[in-house]
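As you look at this complex, bear in mind that one protein chain is not there, while each of the others sits in place.
Let's turn to subunit A:
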Amino acid sequence: MKIAKRATTLLSVGVAALSLGLGSMAAMADGPLRGNVRVLIGSTSTGGDTYQNASIVAERLAEHLGLNIKVDAVGASSAFRTLSRDSRGNTLMIFHDQSYLGHVYGVQGYDDIFEEYRVGPTLAVNPGNAYLVPKNSPYETLDDIIEAVGNGETVRVAIQPGGVSEIGFSALKNAIALEHPGQEDNLVAINTGSQSDKNQQLFDGQADMISGTLQANEQYTRLPEDDQKAMRFVWLTARQSIMEQSPEEGLGQTSREQLLEYVEPNVQVPMGDGENFTFDKEFFFLYNRDMDPAIVEQIDTALAEIYAEGEIQNVQQSLFFIPNFMPSDEAEAHLHDKMTRYQEIIDNLQ
């Protein structure tokens, strides 16, 4: 009996503590957004940059708003479908430029995000979108590749079709079409899936260049030349001004100074209007079209305060992301412009 009594007391203390805890939690969450919030990301990987960015932001937002926020890596099509069903604001999405590039490339499952959803604030840039060749490749620079393709040589590039991985390829093809009209079809896309597939294509000699990332491929670039796996960067698509904001020590053992060698203006991919092609992979929120504007406002304000504190920037930079907060309206206009620019390149090629 004694034990039972003690157990009951313990239990009631527990319940009381829990309700107090929940009570204080509920008291903190006094904005329009309440309850549990799921942040879906457009990638199924928990090892990738989308998950990293989403979890950095979700953790701080949860703390700031006094809500439970959980990041789920469900993948693009699943995330879009779930997001379009929930207008309460309890389902949010974080994704990157793939969300509109997929639509521009006509990939199934990608609608126009500016029509079907509401674009939320931008969060950060990953300046690591890269193109690599084997270390013993005859092509030293991207110019060599443009020149070779212009001279009728076939260069095979392993990409994942319909998005971030393809946009650099499209731009390169466009640049070749401008400089060596009619020769652009010598730049051949090899459609692959994951990064490991792309790497494998390079190891097998089935591709001459691959799309990759700074984060995933940097160690490969430090292998000795006689290693079958050794690679070399030829192009990082980020803007120079963005790369300059990265930590000075760079990533791994490649310093920022070395990385800047692969960025414009050292690497030129002309777009035809006197401008040079660049691409920064940006992460941003996507909301249900009918979500309460007050929640949009609430998240904008919360993020503005979080970014004003300055701690989040340190975390983002330590993981080699460039902080880039823009509130919803500004973000929407910026991303819409960005889409229009890339749409032109893709249209030119069709």
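Rule of thumb we're sticking to: a contact is a pair of C-beta atoms (placed from the backbone, for glycine too) under 8 Å apart; a residue touches a chain by one contact, two chains touch by 3 or more; residues count from 1.
We take it that contacts and distances are computed from a predicted model.
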Report task. Name the absent chain as its UniProt record does, using one of the following: "Tripartite tricarboxylate transporter permease", "Formylmethanofuran dehydrogenase subunit C", "Stage V sporulation protein AE" or "Cytochrome bc1 complex Rieske iron-sulfur subunit". Result -> "Tripartite tricarboxylate transporter permease"
Report task. Based on the whole complex, identify which of A:F169, A:F320 or A:Y342 touches the chain you can't see. Result -> A:F320
Report task. Please pick, from A:N136, A:T154 or A:S194, the residue that touches the omitted chain in the full complex. Result -> A:S194
Query - Absent chain, residues of subunit A that touch it - result: 38, 44-49, 51-52, 55, 59, 71-75, 77-78, 81, 107-109, 160-163, 190-197, 199-201, 203-204, 206, 215-220, 222-223, 227-229, 251-252, 318-320
